[in-house]
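Worksheet for the structure shown next.
Just one protein chain is left out here, and the rest sit where they should.
Every chain is named by a letter (A, B and C) in the order it is written, and numbering of its residues begins at 1.
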Amino acid sequence: MIGKLKATVLRNRGFTGALVLFAVLFITYQSIHPRGFSTAVLVQNSNEVVALAFVAIAQTIPVLIGGLDLSVGAVMTLTNTIASHVVTGTPMQMLLGAVLTLGAGTMFGLMNGLIVVYGRIQPIIATLATGAIAIGLALILRPSPGGDIDGDLNWAATNAVFDFAETYGFADNGNAAWIQPFVNIPVPLIILLVVALGVWLPFKRTVTCRTIYAIGSAEGAAHLSGLPIARAKIAAFTLAGFFAACGGLYLAIQTSSGNADLTQAGTYTLNSIASVVLGGTSLMGGTGGPIGSMIGAFILRIISFFFRILSIDPLLQPLIEGLVLLVAVSLGALRTFRVKNKLGLFR
Amino acid sequence: MNSSDAIVQLRGVSRYFGGVTALDNVNFSCKAGSIHGILGENGAGKSTLIKILSGVLGASEGQILNNGKQVSYRSTAEATADGIVCIFQELSLVPDLTVAENIFIDQPPRRMGMIDNRKQRQMAVELLARIKCEDVDPDAHIRELSLSRRQMIEIAKALAKNPRVLILDEATSALTSNDVETVYDLMNELRADGVACIFISHRMKEVDALCDRLSVFRNGQHIQSFDKGGLNETEIVQLMIGREITAQYPPKRSTPIGETTLSVSSLRWENSLKGVDLQVNAGEIVGLGGLDGQGHKELLLGLFGALRGMTGEITFQGGTYKPSSPAQSKRQGLALVPEDRKTEGLMLEMSIGDNILLPNYKSVSQAGVINGRLANEAIAKAIELLQIKVGSADDPVETLSGGNQQKVVIAKWLMLNPDIILLNDPTRGIDVGTKQEIYRLMRDLVEAGKSVLLYSTDYAELIGCCDRVCVMYDGRIVSELEGDTLTEEAIVAASLNIHKDDPA
Amino acid sequence: MTFLSFSKPADRPLLIALLTTLVILMVGTAYTLTTQGTAPLLTPSYLLQQLQIGSFLGICAAGMMMVVLLGHIDLSVPWTMTAAAMMATSVGGPWAIPAGLSVGLAVGLLNGFGVSFLRIPSMIFTLGVDSVLRGLMVAHTGGFAPQTKASPLMRYLAADTFLGIPVAIFVWAFVSIVIAAILTKTGFGKSIYAVGVKEGAAYLSGIRTRRVIIGSFVASALCASTAGVLLAGYSAKAYQDMGTPYLLPAIAAVVLGGTHILGGRGRYLGTLIGATLIVFLNSVLSIMQMPESYRQIIYGVVIITMLLVYGRGKQN
Partner (left out) sequence: GPNIVSGPGVNPECFAPWTDETNFMQWEAREGPFRVAVVNGFVGNTWRIQMIKTAKAFAEDPSIAGKISDFKVVSTGTDAPAQLGAIEDFINQGYDAIITIAVSPDGFDRVIRLADRNDVVLVPFDNVLDTDKVMQVNEDQLAMGRMFSEFVLGELDAKGVSSGKILEVRGLPGNSVDRDRSIGINEVFAADDGDWEMVSVNGMWDDGTTQKVVADAIAVHGEFAAVVAQGGSNGMVQAIQDSGHPWVPVSGESENGYRKALSEHSDAGLKGISIGQSPGLVAIAMKAAVSALEGNVMPQLISVPLPVATYDELEDGKNFWSDLPDNFFTVNEFPPCDVNISGPAIMAEDESDS
């Protein structure tokens, strides 16, 4: 039994490592924060991480098939601008707008998938190009930042459950007894977990998902085993598009506006890759998963949280941030030094 | 033959790869409830044949019939659905998925449309029991398993699809003798259940033991089919390689052994090598025998510098020698022909020439710049020496068949003219003809005063061409057999470590 | 000479890229003819000036190709360029260029070490190195207010002309010849391809794969720093963030040149053409005063279409 547990942990070293690192960083941060462990701080933290977490999840799935999606940041930006146009009006219209936004992102992902599978273009390049296209479209939709998404929605979606209830006046403004256990949970966190787990866990138990892992691990074998390779690849990029759109939609709600920011798109793509790696997913594909990447995103964010509570020369902060990132990803080297059979290195 | 009761049947099937004709107007059929062996040299077209049967490749010409009705499968999935299941020469397991997931990879048990992991696991346990692999943890990742174990899982995977036609393409090449037994029993069961098995192997013994009917292929053509016992071994081999063959193994050492080339004492690494003592002298072929996973591979890799943290004394050519990396071992005069030519030995998509030159650029460059003329000469010489069947030295290696690929691996090392060459099961999946050429080559090397250390899964081979055989058991060398003591019985006994003077 | 031959089918991408470049120039000329009745695009002076500016990209691409052939990538190019330029100008005088190049050397060794010894995926390790370099440069400017004036030699190499041809183009040519020679004429070059195809097999063939990897990353970083030093010479000074516009175009140039992004396949001539293509695409777009949005879309579409066409080549 205990042996089994040990084996499982060993098989998911990367993930376990990420979890531990996260726990350490988070607890340290919260305990030195003047208002550590308070709802306000949790809400703030989750608000900051949601968009990145979604994009990191999006990145994970193409990475699992051994590809990379350099368009996730751009798709987030594109959907962000779309949302800033369509998520307005009556609640019904807003809901419709949200669906439209997610649909658009999913379609874009589907397009990536089709190009990769039927165009036979390496994912990394295909998405580099489609990413540029996405940014172009975003710039057309929002030549300059703007759009106003309903303020209540913004307030409700970026707060704790209590304020949510209060804003929309249900559970008698969040004072009902049944809701008390939840009032302090940040809404953004709920959104993130519900969407991520709600989509991923069922998907994980399909042959398509199994094929995604198989492709990343040994495409030839997957092919000989008669697995639906094309379907799986297309699914991977489509899902990536969907999750990137979730990021874009939330970003739009959070900033109640749309902004076709080229640099920001780039930042998010690169950070998504960093999150995936920190989360213990191998860029070779085949091992890991979105949950890990979510934690990777948390880790990435927490690193910068520290600058706000410690006094560090502002002109040294970028350096420190860079070094910490470098060291964090270099922890992956521990594996290398455990490897006694050097051939094990070349997998 | 009357094709009425044939379950699968090929009519005038041909397959071309660019210029190469892999199959040439083949008519072939096999009956339900029989085991049908297919024999042929490397490149004879065996794999191509079964790849066409099982939907991996399409036929360029001709038609395929299943139970009399014509079919053309566009994917293995379609073939499987039709009851045709194949175990391919190149394994089809996914390293990062668990054993259970691999066994039921494309048709897992479902509940409400979703994979039912518990059920899958328990079904896997049952299957593993059926193939006598209870030791394998269904949750283990394939990565963690040895090659022989993987081949057994392959078989389990095939059984899980309860096939009506089961095809094994050299599926037993890496199996240890007792696993092979298990497979025999299974195939006999299946035959009893009316399943048709197509069995491809280069081990005459196995084919003999199992098959009811044999078909011989030679460069793409179906030469002849006959019932078991219809022809004797030499006749069969003759059909396969299309010429008279003389004694299978070259005569043993004629020259006296020279001084010690390599001597190893109490070599330890992790828990695979537990104090190996070994001597290899100039002018002799030393064999490594024993069951799978007793540390042969580690020993060879370790000597070649691919393992870290190995302890023990090694002297090589009189000097102490500490293997630290293949590059350094190469310079010292060692060479290694690795276990898996496809992933460790060759750059499949690179040209034959580049593959041969890979370790040798120093020798064909002047002042760090490659001299084209020297390079081409060197390549031509190597191809000539090993009689590699190539169209042009610029073709990718992947277009060669297994045997010729293996020759390329050996060729690139011979160019360095090493003092000792370590071979890890070099004749696995290689046809008789090529095997003989390789045996002869080894013999020539040692005649020229070099040394050879040969690990083989094939006992006959060890007995046939080694001057001395060291049998490994549990990371140690438990006995050395030479001359008359070198018999199959002796090796088997030693492999199982049943000795009157047993140390352990 | 073999370097210029298009014989193999694998060379179709090169031809296509070459043709595309010409088409782009034609389109641009058609545009200027209709709008202004002149064809500046085809005047030698303009072409030379474009190639002069293009040489910085071309040199980056040359280095990038060395790592792409390994199946790796170097995302530290932007701040390697910047750091090299800023160090060169801070040191100044005759030691300016050596200082700049030694930055490249150091970065290359670091990247190589991380990728070959620590076995961290280059995608992420070089990304980390890039942000470290950025941090260093911010701290450097913030803390030490360094000199930023390019040395006369830097000016000469980047902005001056020789026999009427910008010196920068000669530098680009020189780098090209060196890289092409390494790739086609040396064991190191061949080993790069081998490692790109299958590192494990290369390792077991007695190739010092770690040295090969480090060597390639050093080459890449040296090219980047050369480009940085030149760019500083061209602008007469170094400034923060000067390398950022060069990363993605460099990768695109390599890929449009027919080099396989997963390594093992590709010719330098292709990269050369790819770089030229991007340079002229850029200048035509800016002549048309194309707004950023459509610019981005056009880049994307061009890359996709060309790779689709290349792919067609592979199938039949």
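The rule is simple: contacts are C-beta pairs under 8 Å (C-beta built on N, C-alpha and C of every residue); 3 or more make two chains touch, one makes a residue touch a chain.
Source: prediction; values computed, not measured.
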item	value
Among the chains presented, those that the missing one touches	A, C
Residue of C:148, C:191 or C:226 in touch with the missing chain, whole complex considered	C:148
Omitted-chain contact residue, chosen from A:173, A:208, A:317 or A:330	A:317
Candidates A:26, A:182 or A:307 - the one touching the absent chain	A:307
Chain C residues touching the omitted chain (full complex)	32, 36, 40-41, 45-46, 49-50, 53, 134, 137-138, 141-149, 159, 231, 234-237, 239-242, 245, 283, 286-287, 289, 291-293
Where the missing chain touches chain A, by residue	33-35, 38, 40-41, 44-45, 47-52, 139, 142-147, 151, 154-155, 158, 251, 254-257, 259-261, 263-264, 267-268, 301, 304-305, 307-309, 311, 314-315, 317-318
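Everything below uses one rule, namely that only the chains that are shown with their structure count from here on.
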item	value
Chain contact topology (line, ring, star, complete or other)	complete
Most extensive contact between chains (C-beta pair count)	A-C
Centroid spacing, where centroids are CA-atom means, of chain A and chain C in whole angstrom	31
Junction residues of chain C - those touching two or more other chains	198, 200, 203-204
Junction residues of chain B, two or more chains touched	306, 325, 344
Contact set on chain C toward chain A in their complex	75, 114, 117-121, 123-125, 127-136, 138-139, 142-143, 198-200, 203-204, 248, 251-252, 255, 260-262, 291-301, 303-304, 307-308, 311, 314-315
Chain B partner contacts - residues on chain A that touch it in the complex	4, 7-8, 11, 202, 205-207, 210, 213-214, 216-218, 220-228, 286-287, 339-343
Residues of chain C touching chain B in the complex	181, 185-188, 190-191, 193-194, 197-198, 200-208, 264-265
